[in-house]
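Every protein chain except one is present and positioned as in the full complex.
Up next, chain A:
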Amino acid sequence: MGVTCVSQMPVAEGKSVQQTVELLTRKLEMLGAEKQGTFCVDCETYHTAASTLGSQGQAGKLMYVMHNSEYPLSCFALFENGPCLVADTNFDVLMVKLKGFFQSAKASKIETRGTRYQYCDFLVKVGTVTMGPSARGISVEVEYGPCVVASDCWSLLLEFLQSFLGSHTPGAPAVFGSRHDAVYSPADTMVQYMELFNKIRKQQQILWMGRDLERTSSLSCNFSQYPT
């Protein structure tokens, strides 16, 4: 497992998600990358059940259960700022048994699907983030296989990202700063994905709130048109 950087690519002006993804993949192919199959990363949210909360008096914590097609036999469970558990796929069955303690949040499944590209020692995954039936954003993951220490190869990764993302190159992920010389692990990648999904969820919520505000303000305008 090499050092990985997960970032979000904003949708191009006046274009759909699909078209932006196509633009990106074409740029990659021009660079010389080869297509190598598909990938999928998904995430389900659980929150601690109300029954357990009362006795302890804490706020409910959110737990994310994620899968990554790069590690098909593993299942990742993580809290927001907490530890990340790497288990095998039977963990999903365990979650069903733990229904009393952890309840699945409604309409919480978010996933990203797309194609994998290989360029020299870089593995690039461009995926469409979907919540339910609709596409909400674009995720870009770049993995540099040979290096296992994050702080070593950030400049190298940055140069590569700039070559095909141009001005949309992200800053250093937070996980890079927190683990200076530790060996990079897949759990760090899942933490990055979780942060990306949360960001997209917040963006979506802001969009919905904005739409609601518009609707209510237009109603009040109509009301004032009729003279008393």
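The working rule: a residue touches a chain if its C-beta (ideal position, glycine included) is under 8 Å from a C-beta of that chain, and two chains touch if they have at least 3 such contacts; residues count from 1.
FYI, contacts and distances are computed from a predicted model.
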Record-based protein name (UniProt) of the chain missing from this complex, from "Auxin-responsive protein", "Mediator of RNA polymerase II transcription subunit 27", "Elongator complex protein 5" or "Nodulation-signaling pathway 2 protein-like": "Mediator of RNA polymerase II transcription subunit 27"
Chain not shown: contacting residue from A:E22, A:E80 or A:E159: A:E159
Touch residues of chain A, complete complex, unshown partner: 1-2, 32, 119-122, 145-149, 152-153, 155-156, 159-160, 163, 181, 183
